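Shown here: the complex without one of its protein chains, the others still in place.
Right, subunit A next:
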Amino acid sequence: MSYSKMSLAKPVMRGLLGKRLRFHLPIAFALSLMAAAAFKFGVTEPRKRAYADFYKNYDATKEFNNMREAGIFESVRPTGK
């Protein structure tokens, strides 16, 4: 074997961060947006609907009387005592 030219190609020296950002930032943004959307439509919207449905036909007085009859209050005892 002689001293023949067996050199490797010069590695990339510049623009490494830029290249990484160009690749990863769009992915990061896309995933974040998807996570936000999933949370919005998986959690917050159902929760808002659940609350709206609960309070649509909510009779506070009726609920109070039911709770009173069950005997959980100390300020008002069940009727008949």
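Operating definition for what follows: a residue touches a chain if its C-beta (ideal position, glycine included) is under 8 Å from a C-beta of that chain, and two chains touch if they have at least 3 such contacts; residues count from 1.
Here is the rule we use: contacts and distances are computed from a predicted model.
Colleague: Please identify the absent chain by the protein name in its UniProt record; candidates are "Pleckstrin homology domain-containing family J member 1", "Lipoyl amidotransferase LIPT1, mitochondrial", "Transmembrane channel-like protein" or "Cytochrome c oxidase subunit 4".
Modeller: "Cytochrome c oxidase subunit 4"
Colleague: In the complete assembly, which of A:K19, A:R47 or A:R77 touches the absent chain?
Modeller: Among A:K19, A:R47 or A:R77, only A:R47 touches the chain that is not shown.
Colleague: Since one chain isn't shown, list which residues of subunit A touch it in the complete complex.
Modeller: Contact residues on subunit A toward the absent chain are 1-3, 47, 50-51, 54, 63, 66-67, 70-72.
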